[in-house]
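What you see is the complex with one protein chain gone and the rest in place.
Right after this comes subunit A.
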């Protein structure tokens, strides 16, 4: 079940009893609110964080957002004991001569689980890069626990409002990632939540029907679940965007040929 705080915030986001979760981070200086926000899908249940980038964003950046959010959620929601980079650093160290002391079997098991999740996650990140290079990805879902249709927690990254531009004419990836996480930290979406047991994480994303991706499995009947705790991260662009960048469209017909794909591996969380 969701944490009490999270459950309250759900559905009645405007309720004064809900914890102080701002629907949007306070506007940073120099940031203008664009007209695109109005064109986005109706805000779903649960807290939402909106980030507006002052310019076009490249596809590579979009991919980084998804990857970084995935890593962040896994760590923040207790599926990884350390942030991904640290975990990879400690666990993937080539064993030195001094390390050859026999470890108790429980440690072995934990390290096996750790290796497994690292391998799976690495594969996932690589395949995310592939699919982002093949197609526009309007939405990404990170589903924790339960099954893809009834997860315990759901994190949605909505990229429908993003103007995708060429790498040269877009904002720098690092600054965009920094801005995204700045907004996430200000919104303080993770601190209220109760610790979770280790469970499986499923990644789903929308891509074009004919993008030709092979690793992800199409789920033509999939529908975004309405149960469970949900956090939406809405990304959009504003400011001086050159014509060459593909402008976002609020009409649904454009997204009609975009179908859900599910990653064929479930990331199995573990505790130390």
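What to note about this one:
One rule holds in what follows: a contact is a pair of C-beta atoms (placed from the backbone, for glycine too) under 8 Å apart; a residue touches a chain by one contact, two chains touch by 3 or more; residues count from 1.
In this section, contacts and distances are computed from a predicted model.
The unshown chain of the complex is recorded in UniProt as "Pachytene checkpoint protein 2 homolog", chosen from "Pachytene checkpoint protein 2 homolog", "Zinc finger C2H2-type", "G protein gamma domain-containing protein" or "Cytoplasmic tRNA 2-thiolation protein 2".
Checked against the full complex, the candidates A:81, A:123 or A:200 give a single residue touching the omitted chain, namely A:200. Summarising the interface, subunit A meets the missing chain with residues 1, 146-150, 197-198, 200, 209-210, 214, 217-221, 223, 225-227, 259, 264, 266.
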